[in-house]
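Take a look at the following structure, please.
One protein chain is absent from this view; the other protein chains keep their places.
Coming up: chain A.
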């Protein structure tokens, strides 16, 4: 389905859409306050952006360096060209270790590769251990936000879900009670897991180590008990030096949730004694994007989700309306780049307000890229015949002054004389909830000519 259709469905439930908008705006405001508390905020953004641009320009070298250093730490390094290969690799590792039960910490990459359904199909029990992620998993739906996966769900609905799956009291909606229930439930899973899978927030070429940020400590727990840790990362997650981390850790949490720092930033440098650590480096279209001067900077994204919180369209249409693992502004670039045919409406789910660009901690020119995406879809002939034809027609009309003035005056006259039902018909998307401007008798150019004549006469 296209974004406008799904968005309309979401907006039609006004109270829910308003509540969703407010919840995210609250996070955005918190972020603003936090950012204001860091006097060098704009310099930090500039630095982060420069580091990322540099890293991307040398990505192959840094990846090799990372691989070498990770191996030296005793990590098994794997490369996957796409999501399928990634899933296969993970599966093989699990098979080798006779794994039955997997605990996962939140990872957008595994979401992008559809790892969960793949593993479940192959007979594994996979439990997402991030609370929000667990809620959407129990409800059998995808996350709607990359940092706040269950932001679209009210606490009453969580209560219902937990009553059904975890046996909590019917009608309970107290967050403390529900969190406690989830904690007990997850503790059991942590204890009985044979393997832990995590994502990667930042990988360091210099050391071969990597960092995972969570607010619940679930990544730590998930990989501390089992003897197998598999970390899955997109190849763009790399930073050159360990010292670069400081810049990004300061920006990430503030941008994401308005916290000064993520509660747990866990650093992994090789396996613990007696256990194994694997890293799967995934391309899945990224090296293609790296080749494109227009869209390369979208790879700088550190997945903080700030662009979603600030996006007035996302806040009102909900994450699911994007039908994409990464929704919102950045998702509307990344997803159509990969699957333009099925996601051609996403770059248009944007009023081009530019708030995402200003909020982005790594200074991705998001709204300009969204505009460029529209041109990209046009070049791919994916704009749709009627849009293309009407734009051709209007462009022709506007190229000739006499055609434009004649059409303009005809339209104004028509609008003045046509009965209301003829103007406000179902084909008029503007007029469903809005009045059209009241058409004046004469255009500006006519009034200006008269004005000039008059002041000329006077002098």
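Some points to look at:
Quick note on the criterion: a residue touches a chain if its C-beta (ideal position, glycine included) is under 8 Å from a C-beta of that chain, and two chains touch if they have at least 3 such contacts; residues count from 1.
Note that in this section contacts and distances are computed from a predicted model.
A chain of this complex does not appear here, and its UniProt-recorded name among "Phenylacetate-CoA oxygenase subunit PaaC", "Lactate utilization protein A", "Coenzyme A transferase" or "Branched-chain amino acid transport system permease protein" is "Lactate utilization protein A". Within the complete assembly, A:313 is the residue of A:90, A:313 or A:364 that touches the hidden chain.
Among A:73, A:172, A:383 or A:423, the one in contact with the hidden chain is A:383. Contact between chain A and the unshown chain involves residues 3-4, 7-8, 11-12, 14, 17-18, 21, 25, 32, 35-36, 38-39, 41-42, 310, 312-313, 316-317, 347-355, 357-359, 371, 373-378, 383, 387-388, 391-392, 394-395, 398-401, 404, 408, 411-412, 429-430, 432-437, 439-440, 442-448, 451-452.
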